[in-house]
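Heads up, one of the protein chains got dropped from this complex, but the rest are sitting where they should.
Which chain is which? They are A and B, in the order written, and residues in each are numbered from 1.
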Amino acid sequence: MIPNMWEKVFAISSVAFLVAMALWIWEEMMPEWRFYQKKFKSMAMELAATLEEKDEIRSEGLKVRQIVMERLNRVDRCTTCHLGAEDAKYANLPLPFKYCPLTETHLPKKFGCSLCHGGEGSGIETKTAHGEGSRTHSPRLKGEYLQASCGKCHLEEYLYAAPLLLVGKRLYEHYGCGDCHKLYRRGRRAGPDLEKIASKRIDEFEWGKDRGEKSFVRWIFLHFKNPKEFQEDSKMTDYRMSEENAKALTVYMLSLTDERYPSDYYRGRKDEEHVQ
Amino acid sequence: MERIKNLLKRSRLLYEDLQTFLSPHRGTKGFYLHSLLSLFRQGFKRLKIVLSEGGKKIFIKIAASGAFLLSMRDRFPKMLPALKSGELRRRWASEVRLLIPNIWKSIFRHPFPVTEKDQVRISLNNFFLHLHPPRVKRHGLKFTYTFGLGGLSLLLFIIETVTGGFLMLYYIPSTEKAYSSYKDMLFTASFARLMQNLHHWAGHGMIVAVFLHMYRVFYTGAYKRPREFNWVVGVFLFVFTLALSYTGYLLPWDQLAFWAITVGSEIAEAAPFIGEQVKFSLLGGDMVGQGALIRFYVLHVFILPLIAGVLVAIHFWRIRKDGGISGPPLASPGEDKKKEETVPSFPNLVNRELTFAVASSAAFLLLSYFLNAPLEELANPNKVPNPAKAPWYFTGLQEMVSWGAPSIGGIILPGLIVLSLLFLPYLDRDPRGVGIWFARERRPVILMFTVVFGYLIVVTIIGSLFRGENWSLVLPWGGG
Partner (left out) sequence: MNKGDEKQKAVTRRRFFLITWGSLFAGTLLSILSSIRFLFPNILYEPESKVEVERPEEYPLNGAVFYPEHEVYLLRDEKGIYAMSGVCTHLACMVKWIDSKKEFLCSCHGSVFSKDGKVRKPPAKLDLKHYKVSINRRGRAVIHKAILVDRDFRLIV
């Protein structure tokens, strides 16, 4: 038979319909985390010593994992890919399977991951979970900038593991930022308030004509290096800071969020009592 | 040696696979098989328990009744020869053999229509096909006449209803939870992206389809006698489609939604005399908040679809009663000529409708795969985006409102346009020019319509694409 116009269209449409549904099914069957979980399984099997351990690893299904923190109204699904984070056995694995040593003292059940690391914990794709993209309000802190999160709950006695944060706090006083910025009932209001600066949305910062990567760290760091970077009519003094100083101050700024937790989360710092 | 090693490795992998295949853990391949098997196991366990206790009593009863029946066999001589001869057995066997055909025939009472007589009859005998007339005009089947736009609108309405129903299972219409339940759906449910995107694009598509359908009906003069009232029902359906889209727009509770509805409610407030009351009842208050969200939700999922559904039914009923798809008058009103120009709707119309439905569904599915429904950050009443725009189908109104005197641009002018649409078939009584595109006899009214709606389209384009911060004129591709 030679199909006429309608029959040809019908044939093509039917196949297109099938192709469309096949695309969707394929996407559902191949989520990103499945790949990571399989990889971790093979790595963990190699590291497993006893048969019992091997058995347990093998019997783990491939599924999304989450930590529900009801008191904080948060869900963290980071452990879907970051599978070795809670077990010291995996301290030598490469990222993302590496062990997080802070889970010894900060139980994942209570703190989750995103409280310290930032990002959007409820996501199950890398891009969403890591808080990338222009509409994020929670940047993922990398490297030394991770120290900023310690400042969310801890006062100075506990910040021995966050030296850059301590330096940043001192520099805040040293440069006299309070002369123009208000922070915790101290300071004047010539520039924006800094109390919840790290909880602003990324597009709430003044980007001016800048077309580069939109990230918190970048904005704050470059702002310290050159206050007129993004805003030519900025009245802020250029302190000609060194890279290290700018970094330290950035870390301090990143610790100033609007997140508040139940009182047992804080050590050396009560809810509203911010003693400098 | 290599081969043996290979074989051992493969058999080990097979063994491991088999283990996971029967694993009881959710997320492994074998979970469903395992659940099925465990269901059987549980069933047997329970059967064992039941039998062990009451089983003895039941067996005694069965044995007793069996013995009783056997003792009575002399009383039923007629049945026994039949059993002995196998006639009964043969009868039962044939019933089993005919099981499938009997089920089929009880559902499909008539054979597949091949002759023309049968094809015409099936439109009367089949529930779904009875929506079609037995015969349709050949002219109405032409794709380039109707472009299938009415059918497309119906298809999209059905897609919206189905995807909407599924989305309702995860969405929570509370200002605290709307945004997070919308986002979380993407993480917790499979195919959530499909449902969300399809619902979004089919929704916008429906507005375009309904609008183009109105264009088609106008330009082919298909609103004239006897189809005036159907045109009126159609205008109401158009308004309801816009209302459905508008109420749905708020539900994600992001910045886009919140401010679009705020802008829209301000335009509504500009209505003379009743504006404030309309806004107050729409929002359940003075501001867009929980009251607005729940009202819009109920309107969107229940009230508007229900009324729209009834209107659709009336719209279809009138198509049949008014003589089917419009067309030019028959060449000569004789009986034979009439037969020549019509064909059975099964299979000719049904095939075309099916093809078009499949093609459109495939197109929307592919579109939804590649383009995500836009979502901005959580609604923030303290932060006004600049510019804050109404949904695209209302940006025309917003543009007109920006010229000053909001009640004129936002309410009176569109109101007049809707009114003139409603009265169109009663004001244009000239019966000429039905059934062909751009009929020459209808030049003046075609010109008027084209100008008015062309103006609306232009104004919508300006409002959507050419307005930037503070509603200043910008170029849509940056700079300006």
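By our rule, contacts are C-beta pairs under 8 Å (C-beta built on N, C-alpha and C of every residue); 3 or more make two chains touch, one makes a residue touch a chain.
From a predicted model like this one, the values you see are computed outputs, not experimental measurements.
Undergrad: Pick from A:56, A:179, A:193 or A:206: which residue touches the chain that isn't shown?
TA: A:56
Undergrad: For chain B, which residues reach the chain that was dropped from this view?
TA: Contacting residues on chain B, toward the hidden partner: 24-26, 45-46, 49, 162, 166, 169-170, 187-192, 194-195, 358, 362.
Undergrad: Using the touch rule from the top, list residues of chain A that touch the missing partner.
TA: Residues touching the hidden chain, for chain A, are 1-3, 7, 10-11, 14-15, 17-18, 20-22, 24-25, 28, 52, 56, 59, 63-64, 66, 68, 75, 77, 87-89, 109.
Keep this in mind: only the chains that are shown with their structure count from here on.
Undergrad: Please compute the C-alpha centroid of chain A, do the same for chain B, then give the distance between them in whole Å.
TA: 40
Undergrad: Okay, in this complex, where on chain B does chain A touch?
TA: 16, 19-20, 23, 25-28, 31, 183-184, 187-188, 190-191, 193-194, 351-352, 354-355, 358-359, 361-363, 365-366, 369, 376-377, 383
Undergrad: Flag every residue of chain A that touches chain B in the complex, lowest number first.
TA: So the residues of chain A touching chain B come out as 6, 9-10, 12-14, 16-17, 19-21, 23-24, 27-28, 58-64, 75, 77, 122-124, 135, 137, 201, 204.
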